[in-house]
Structure formats: structure tokens, C-alpha cells
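Every protein chain of the complex appears in place save one, which is left out.
Now for chain A:
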Amino acid sequence: MSNTPALTVERPSPPVKAKRHTSPTKRKQNRAAYLFLLPFFIVFITMLVIPLVYAGYLSLFESKLIGGSVFAGLANYARALTDPQFLGGLGRVALFFIIQVPIMLGLALFFALALDTMRARGSKGIRLLIFMPYAVPAVVATLMWGYLYGADFGPIAQIARAAGLGTPDFLSAGNILYSMMNIVTWEFIGYNMIIMYAALRSIPGELYEAAEIDGAGQFRLAWSVKIPAIRPAIMLTVIFSIIGSFQLFAEPSLLDALAPAAITNGFTPNYYAYNLAFINQELNYAAAVAFLLGLVIAVISYFVQLGSERSARRERKGL
């Protein structure tokens, strides 16, 4: 995971002269740098590295009724890879990712570009309104949308009935994943939009001037100048969205009470790991599931970044 191309921006550092002996001032500065890093890396190691290693270790054992913890090798992983609950959950979040993320990021990009043109009245107000759901915790958002989806008193159903459209069932087994997509989209469009918008605001005006002289319209400007310029910011939102959708937890766990038939214990892998660990008390197996989930997220994030780097390079060559 040491290779993270899209996120890394190496400032071309001045060529360091090869010196055999570091000078005392240099040594003092090195020491200061390490001391500055120390607090962060202490927490980093205890809260990230050690739990990761521990999860890996735990996942290799099996708890037996007689004999306690027994080394099981990769048995837990073998079980997970054939476990319909785990695979089903993984498939569900993958579907979630494939459908929800493009919609959310596409809309976020549209809003960011539209607001950046400054052609709408009250841009600032719109921007804040779109961003506001980000301040709402997933728990509150899910509770709220749970009520909004309600068949009896939910306003959506009320309006649909008044319009003679019947009562939509947002919480049925077939619809609940899409209802969840809507909740997450509602929550995070603004956050992603702000990241893209902030990047757009940092593009120097000179670039536009050149494009205007060439007679480029707004759409051409957006497509050929703005979007390529904020590619790193877009990439960042994609990575965050991969991580977010693969670890869905609050939404399924809270909607479970409203739609017990539609949401299974393994609705998402994270929810599954939680149920395994805290309801079924299968700690070792839960660790394997959590570890596998982390691995899946890391691998997908890595390849998405790699792919984006490639296409960016190809584009640059083409220009």
C-alpha cells in the first residue's frame, strides 16, 4: 500500500548533496522532525497497525467448545469465501458502489461546476444548503429518512397517494438497498461537492482567459479545462466513497428495526462482522471477515487509483 500515486504530490525537492557526515545542525533538525512525528505515529501504530496485526492473528484461530482457541490456519478465510452471507453482503455493497457512487459524484461534480460559473443567483446559499446534510450524523439521517419513507405517515407516501399513485414501499426487500443509496447520497453529495468546488476555486483565472480567447463555451471549458484540473480532488472523493460504501453500517443496522424482513444479518459485510462478533460471539471468524473486508477495500482503492493514473498519463500524452 506504499504506492498511492494519485494522492502523492512530491514537491520537486532540491537535490540533496551526498554527504558522508551530517552536520550538527542537520542532525538537530532531523531529531526535531522525528519528535514532531512521534505523537502521531505512536497513535498511528497503536490504533492502526497493532489492531490490524491483531485481527490478522485472531483470524487464524478457531474457538472450540473443548480445548479453547485452536490454530486453524486459513480455515476462517476459506469459510468466509464460501459463506453466502458474507459474499451476499459483499455483492450488495459492490452493487451499492457501482450505482450510488457514480450518481453521487456525478451530481456533486455538476453542482460544483454549476456553482463555480457563478451564473446562478444566490450561489452561496445553494452551496450551504447542499452541504448542510453533511453535518447530520448517519444515525439521524437514517432515522429521519426511515420516517420519511414510512408507508402511513411518511410525506412521500402521502403525496403519492394524493396524486393517485398508490403507496410506494421503500422498505421492501427489493427496494431497501436503493432507499439506502438515497440516504447516503443525500448525506454526502455536499461533502464531495465542497471538495471539488474548493479545488475549482483554486484554478488560476489565466487558464480561463486562454480558453475564452479560443472561444470555448461553458461546457467545453468545464470538460477540457476544469475537470482535468481538479482530477486529484475527484480522485480523493472516489477513494473516500469506496471506503464509505464498503463499510456501510449505521444505515442497515438502524433500518433493520423498520424492515426486519428486508435486512438480514449479513446485509453489509460490516454489519455481518458486528453481528458475528457481538451477537454470535464468533470473534475469530468476525476478525477474518473484518480483515478480508479491509483487504477488499484496499485492493479496490489501489486499482482505481492506478487506473486513474494511467488514463491521466494517456491523456497527457495525447495532448
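What we mean here is this: a residue touches a chain if its C-beta (ideal position, glycine included) is under 8 Å from a C-beta of that chain, and two chains touch if they have at least 3 such contacts; residues count from 1.
Going forward, contacts and distances are computed from a predicted model.
Missing chain, UniProt name from the options "Benzoate/toluate 1,2-dioxygenase beta subunit", "Carbohydrate ABC transporter permease", "Sarcosine oxidase subunit delta" or "Protein argonaute": "Carbohydrate ABC transporter permease". Among A:Gln100, A:Ser179, A:Thr264 or A:Ser301, the one in contact with the hidden chain is A:Ser301.
In the full complex, chain A touches the omitted chain through residues 1-4, 6-9, 11, 13, 16, 28-30, 32-37, 39-41, 43-44, 46-48, 50-52, 54-55, 58, 111, 114-115, 117-123, 125-126, 128-141, 143-145, 147-148, 152-155, 158, 186, 189-190, 194-196, 198-199, 201-209, 212-213, 225, 228-233, 235-236, 239, 243, 246-247, 249-250, 253-254, 257-258, 270, 273-274, 277-278, 283, 286-287, 290-291, 293-294, 297-298, 301-302, 316.
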